[in-house]
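Contents: one structure, followed by commentary.
Only one protein chain is missing from this complex, and each of the others stays in its spot.
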Amino acid sequence: MSTNRLSILKTYKLYIGGQFPRTESGRSYKATNSKGDHLANMCWGSKKDVRDAIVSARAAWKGWSARAAFNRGQILYRIAEMLEGRSEQFVSELVSMDVTAQDAKEEVQDSIDRLVYYAGWCDKYQQVFGTVNPVASSHFNFSVPESTGVVGIVSKEASPLLSLVSLIAPAIAGGNTVVVIPSYSKPLAAISFAEVINDSDVPGGVINIITGKATELAPALAEHMDVNALVLGNESDELDKDAILKGTHNLKRIVAYHEINWKTEQGQSPYFILDLQETKTTWHPIENIGGAGAKY
Amino acid sequence: MATTKKTATKKVAKKAAPSLKFNTAWEYAPALEGTSHVTIAPQYELFIDGKFVKPESGKYFNTINPATEANLSSIAEANAADVDKAVKAARKAYNGAWGKMSGAERAKYIFRISRMIQEKARELCVIETLDGGKPIRESRDIDIPLAANHFFYYAGWADKLDYAFPNRKPTSLGVAGQIIPWNFPLLMAAWKIAPALATGNTVVLKPAETTPLTALKLAEIIQECDLPPGVVNILTGAGATGAALVQHNDINKIAFTGSTEVGKLIQQACAGSSKKLTLELGGKAANIIFEDAPLDQAVEGIINGIFFNQGHVCCAGSRLFVQESVYKTVLRKLKDRMATLIVGNPLDKNTDIGAINSKQQLDTIHKYITIGKKEGAEMYQTDINLPRKGFYCKPTLFTDVAQSSRIAQEEIFGPVLTVQTFRTEDEVIEKANNTPYGLSAGVWTDKGSKIFNLTTKIRAGVVWANTYNKFDPTSPFGGYKESGYGREGGLQGLAGYLHI
Partner (left out) sequence: MSERSIVRPDFRHSPSIDQVGAEERAARFTKRSIKKESKLQGLHLALSMIDLTTLEGKDTPGKVKQLCYKAMHPHDALEGLPTVAAVCVFPSMVGIAKKALEGSKIKVASVATAFPSGQSTRDVKLRDTKYAVAEGADEVDMVISRGKFLAGEYNFVFDEIAAIKEACGNARLKVILETGELGSLDKVRRASDIAMHAGADFIKTSTGKIQPAATMPVTLVMLEAIRDFYYETGIQIGMKPAGGISKSKAALHYLVMLNEVLGADWMTNEWFRFGASSLANDVLMQLAKEATGRYQSADYFSID
């Protein structure tokens, strides 16, 4: 046994459809910290990678949205379990990306807790936000929230892991599938998180993560006709907002969370799930309503 | 009276080709709704800050009766300066009396509006029919009562908003700019104004240029209800007026009902602003009939789905899917039913299908009918005479329609139905969802588990199972995908007007 063993460097790749491919563009960029340490070579994802991810997300959506809510809850909880088990890895990764040890520890813990929080919501938000509507005719009428579909998410630099988790969890808890663009400058935890996801019974394609430049990739998400919603969780000045919003030709639902501090209480609520839900209302006749006996 | 023997002969003779004869034994004499109780002024001004004021533009346009093409009134056209005046009035009211008022007090004003609409129902329904061309039966039994009910429903929410959104203290947005279409003029005004007021906002509403009259009558009602000036402002005008409203900087909320095309423009215009936006746009709904459906009721659902309000309904069941095994039966029943539809003077209480809302819309419908024929679909229209003056269209069916056909893909917004057949559930679900729209759908089957399979998998905001085109103030309405976002009606309808 040698004590001068050469350590193995990790290759950070993209996460698409439950696989870890390199970017089809073959491009990479250097992830560094403030000290100038070269942390890793990240995939510099392309618009084509985004399109592939959208295709995967669309394919996965049918099954994921049809899963029992209870099952989705278990899978979210499983992600939390896996993250807990790998806490130290994430702490050290965050520390390497300039987060203080104390903050890193808290961020990982908060991220785990957030996943548990949304795991619990999976089979409850429908009860809180669904309604039975007392229409003035012989009909039973009820409204339930349903997933919007494929959701594009742009995450931010601050609290890179917690932001990512806080954006992904409510979206998938609600039965959506996602294509996520993590922070360009602090991307390591995102891909490590993909590895956690991959080990957590999350079906391939439900979560897709493309590292790269948001300025390049976010408009590709915005322009794509098969993306139903766009969550802008990035820093507010990072992207040309108009270019993104104007790129939406299919009436995307657009939600902006620029101002939200994920570290606070404000960072979690079932209303984040509701932001990516449609309301479906169903009517059906009721026989003999409004009185005893046959009135036909 | 025939003897049994004669009857028997007749029976045998009939066997060749059974067919039913309609509209020959007993024709209904005209039964016109009276108009003597109705007052339409020769000219209407803009309703700003509680008063009717002349437009800065100095311009007026005519609104006509599409059933006769006769001029009804001259209507002020608001320009950007008028919009600015109205928004300032609304802002003043929001910062003043209305914004400071308790929910309970606001509620009382809204209840008042509801009651006043009920009191004036007969006048309102006649004006709705005169200005828009819809049959008096519908404006009397559906539009006006539902409009009153909508105000009544939302009035009750004004002091109960904290109960609507758990763990939140919702607050109003400010000034809402609202743009409504011509298919349900007063009802759409109610759908917009009632929740906005209940949540404590003030309003600038623009009715459609072809149907401004009932909104202006509503302005008179609002005046009569003593609402503080500026809480509701009503600006008449066309697209440019709407655009000025959308672009105004001091508006916190835009609510639009209309075409998907304009909806996209509005989304883009609001991009990058903090304006909250809800859109209720087009549709191309599938109405799906399974072989085990209650077929006679299903046929009535098809009729209500496509011929209600001349087909000028965003949630119209314009794509009919019939399971192959009952296709012939359904088509026969449908044609028999269509034969009894009375098309004509909207003021006649017996009219089922009134006038197409405008020349422009009639041209659009005719364009699609031509396209349908060119695409090789087989057209069927009922054998009736249309009035010579006014804009009318015969109820129309297209069979042998391909999924790729334009008439099966694009919203026609008229009494034109496409018919396709299907074999399996999966096939029809796929076809039903194969559209950029997602507003509504209909499912007809006697089997509960099949209903839930369909209602779960169909991507649409409203699914009618064994019924169609039902509306209620408590029932959220709105679309998936390109049919828009946000909901109107019900508790969910409050969300678009609140910070939650």
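For clarity, chains are labelled A and B in written order, and residue numbers in each chain start from 1.
Simple rule for what comes next: a residue touches a chain if its C-beta (ideal position, glycine included) is under 8 Å from a C-beta of that chain, and two chains touch if they have at least 3 such contacts.
Every value quoted in this text rests on a predicted model; they were computed, and no experiment measured them.
For the chain left out of this panel, the touching residue among B:N350, B:Q409 or B:T456 is B:N350.
Note that of B:G301, B:G317, B:G372 or B:P476, the residue touching the chain absent from this view is B:G301. Interface with the hidden chain, as seen from subunit A, comprises residues 138-139, 285-288, 294-296.
Contact residues of subunit B toward the unshown chain are 1-5, 7-8, 10-12, 14-16, 18, 20-22, 24-31, 137, 141, 292-298, 300-301, 332, 336, 340, 349-350, 446, 466-467.
Operating definition for what follows: only the chains that are shown with their structure count from here on.
Residue ranges on subunit A touching subunit B, taken from their complex, read 66, 128, 131, 133-137, 139, 141, 143, 148, 228, 241-242, 245-246, 248-251, 253, 269, 271, 278-285.
Across the interface of their complex, subunit A is touched by residues 149, 165-168, 260, 263-264, 267-268, 271-272, 279, 281, 436, 451, 455-456, 460-467, 470, 472, 474-478, 480-482, 484-485, 487, 490-492, 500 of subunit B.
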